[in-house]
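Of the protein chains in this complex, one is absent; all others appear in place.
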Amino acid sequence: MMLTLSYNIIRHEVIGMADTFEFRGVYPPIPTAFDDAGGLAPDRLAHNVELWSATPLDGLVVLGSNGEFPQLTPDEKVKVLATVAEAIEEGKDLIAGTGCLSTRETIELTAEAAELGYDAAMVVTPYYYRPRMTEKVLLEYYEAVAAAADIPVILYNMPTFAGINMSVELVAQLAAHPNIVGIKDSAGNITQLAEYVQATPDSFAVMAGSGSFFLHGLMAGAHGGVMALANLLPWECCKLYELFEEENYAEARELQAQLVPVNQAVTANYSIPGLKAALSLHGYYGGPPRRPLLPLEKSELEELKGLLRESGFIGC
Amino acid sequence: MMLTLSYNIIRHEVIGMADTFEFRGVYPPIPTAFDDAGGLAPDRLAHNVELWSATPLDGLVVLGSNGEFPQLTPDEKVKVLATVAEAIEEGKDLIAGTGCLSTRETIELTAEAAELGYDAAMVVTPYYYRPRMTEKVLLEYYEAVAAAADIPVILYNMPTFAGINMSVELVAQLAAHPNIVGIKDSAGNITQLAEYVQATPDSFAVMAGSGSFFLHGLMAGAHGGVMALANLLPWECCKLYELFEEENYAEARELQAQLVPVNQAVTANYSIPGLKAALSLHGYYGGPPRRPLLPLEKSELEELKGLLRESGFIGC
Amino acid sequence: MMLTLSYNIIRHEVIGMADTFEFRGVYPPIPTAFDDAGGLAPDRLAHNVELWSATPLDGLVVLGSNGEFPQLTPDEKVKVLATVAEAIEEGKDLIAGTGCLSTRETIELTAEAAELGYDAAMVVTPYYYRPRMTEKVLLEYYEAVAAAADIPVILYNMPTFAGINMSVELVAQLAAHPNIVGIKDSAGNITQLAEYVQATPDSFAVMAGSGSFFLHGLMAGAHGGVMALANLLPWECCKLYELFEEENYAEARELQAQLVPVNQAVTANYSIPGLKAALSLHGYYGGPPRRPLLPLEKSELEELKGLLRESGFIGC
Partner (left out) sequence: MMLTLSYNIIRHEVIGMADTFEFRGVYPPIPTAFDDAGGLAPDRLAHNVELWSATPLDGLVVLGSNGEFPQLTPDEKVKVLATVAEAIEEGKDLIAGTGCLSTRETIELTAEAAELGYDAAMVVTPYYYRPRMTEKVLLEYYEAVAAAADIPVILYNMPTFAGINMSVELVAQLAAHPNIVGIKDSAGNITQLAEYVQATPDSFAVMAGSGSFFLHGLMAGAHGGVMALANLLPWECCKLYELFEEENYAEARELQAQLVPVNQAVTANYSIPGLKAALSLHGYYGGPPRRPLLPLEKSELEELKGLLRESGFIGC
């Protein structure tokens, strides 16, 4: 599974690493592009990355849940990481989803991400032996990964898919590790997100995990957001962050309210297939999800189009 | 179970009803006062009501979850409703928790609340035959209760205790009923709260159900809050609402952040026994919860005191 | 809520108590009969009780989940208990579901059941403040109820409705109390049922809570069953118990297999409304469930009839 030379961009030697990465602002967890046969479509992915490069997004998260990471082989993961690293414009942060189901695989993939110039690794809680993922097991897991990593580690709390919720106590403990620098919190429990903020130092970045509660997360002390919606509406998501930063709360509220229906459509309702369909309607490459996930049916696609049209953000 | 005359204040004839009730602002779901033997302590309750009357609270919610409603007999419920109705100062709204486990008992208790001058009835989802509480069953339930009620009906979504979450679709459908005027949402899912707001007319009041996400609820379009914390810190909760209304978001954020640890202590961590202990430390009558709920143990009480002291709001 | 004299049968003085009650065999949790207006129909109930009296059932459980106990007022509960006590034939055990949401109400209703001559009280876990129902709270609750009761107490584990599962450790601890004599286990986890058996003395009766796993419960050491199906097919359920007792396992297996589809229809699929509809088709009084529960729709009724016909047990 070791990296072939052609991917070996060593991006962080060029632009520097630890001194430039600050986990703040707006990051989309980008989808992985597949062709109709279900194979990787690196050119399509690179094309999308170029489009996102031309937006004010702070960086990209590669191989998150929206990147269908569990449905890629180890080799494919490296290929995707390399493709994005090659296509990205300088100045954007690159975060790699490197969480695997064994400690050693997570460490190895993190090392590959570091070599490819990624700024940080985002590591989901292991998601199979869920009742066995005690606080102690999770603590040792993250500490082992963080200790071995050449790049900073970001926690990834995703109860809907991973079936585990990281407690405030656990996050507080892990935040004390010098190489654990933040958390993407997709739980949707705004109180817990506020408690994460309060239980960790300000240098530890708590990131809202959804466009539906981005502003609320910020109001509760989050440092930014990692959210599917930023793939589709990067300008609008960055605008929302800017409005918040400028303390223009009234407009921020209004924009947040407008984003909820679009975001629910491409996450809760239609999920990855919906996000991909929406991207196709908006100038990006969408393409099919990888099986077993199924593309939208015709009637679903029509419904989605209606929702997007109504939102006013996307003409289709 | 019919009301004896001595309770028969017919408060709403005096102060008028439909024209004065607007469900907006800050309401505590008040605890029911018990003596050490576990019996009702109406004088203690009346004393607390007088204290709350002297605050800027918009009204009181009697017989909510913090009022230990499921642990009272039908007669005791009427006694509590009457006690509060007698003790409250004019101008405060009175909302009665009247949700029982059968449609007919809910209708009957709602009628008694109306006769006692209550402004509205808050009705929790039935909470025993949970897998049987389909959308259809809930729709017919609330419509039957609303049709029979002489006062407006407020929905009460409380998944943590009741084990049921009301969908956005169901709430939208029920909001179309002329006598269903709002929802107390204690789910803690800020996205769903925002969707409730968007799926209902502005005349339908969505109320944040916890002091930990009061500001976030308001930012998402809520019309106020019904929250345990308002029992203990009524001035601070009203201040937060005022700051929001004045669009002083920066100070509102700060105050919200300060309230989270206190609120978590008296809700998530120590719940009703914790709220009662905190009230005792702050000039109100707290008293024991009713069994099977147990009062705080000594060590828990010490921990709670520490938390309250740290918060700066309560000297103890 | 005290009992009027007309109900005051003091049945256990006539037939003796502790020496005759042995919790073994087959007991239906009988439904409560309502008329079309939703009121109690005591004559209909008495009629059913007479029918059940003429079967080999070991006794009746009154005010269980199938008895819609949470949907009755305290007065109605006493009326139902009294009606059954009057109508039952001598020699059948009478068990009252007396679990309420406060310790004091449970104790009071248990006392009324004892006065009415009931042989034992079955007490469900409190089901509203579910996250607060710690092992400690449950332990103190059951010990308080058992200490106050003049009749033996039976635990009732019903996670589907009550939202709480009693651990093996808790049941083992409670089984040590001299006045706690058994458990109705409706969890459907056969391993846990086996562990209950192994963690308690043989004098403690573990009863299978469903006709779908009656034989399996017996094979795992249960002492009998308390099951909805025994309302509808008392002879067949008793036959199954007899086959087991006679060690005629091959026939028992066959009969158990035949009972599963009928039982699933009147429990998991259509629940109380289904059981009542099936009773109507089989010579008993069924009648409507009490609202908010809704009677079967026409199409559901036709489906149920088909299932019952196929089963061969009921011609309809």
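Here are some notes:
Should a chain be cited, it is by its letter among A, B and C, assigned in written order, with residues numbered from 1 in that chain.
One rule holds in what follows: a residue touches a chain if its C-beta (ideal position, glycine included) is under 8 Å from a C-beta of that chain, and two chains touch if they have at least 3 such contacts.
For clarity, every value in this text was computed on a predicted model and none was experimentally measured.
Considering the entire complex, the omitted chain makes contact with A, C. Within the full complex, the residue among A:177, A:239, A:290 or A:305 touching the omitted chain is A:290. Between the chain not shown and the residues C:216, C:239 or C:305, the one that touches is C:216. Here the missing chain is touched by one residue of A:43, A:140 or A:247, and it is A:140. Contact between chain C and the unshown chain involves residues 188-191, 194-195, 197-198, 210, 212-213, 215-216, 219-221, 247, 249-250, 253, 256-257, 260-261, 264, 268. The omitted chain makes contact with chain A at the following residues, 1, 38, 65, 70-74, 101-105, 126-133, 136-138, 140-141, 144, 160-163, 271-272, 290-294.
Quick note on the criterion: only the chains that are shown with their structure count from here on.
Centrality by C-alpha centroid: the chain sitting nearest the overall protein C-alpha mean is B.
With centres defined as mean CA coordinates, chain B is found 38 Å away from chain A. For this pair, chain A with chain C, the centres built from the Cα atoms lie 51 Å apart. Computed centre separation for the pair chain B/chain C is 35 angstrom, with centres defined by C-alpha atoms. Multi-chain contact residues of chain C, defined as those touching 2 or more other chains: none present.
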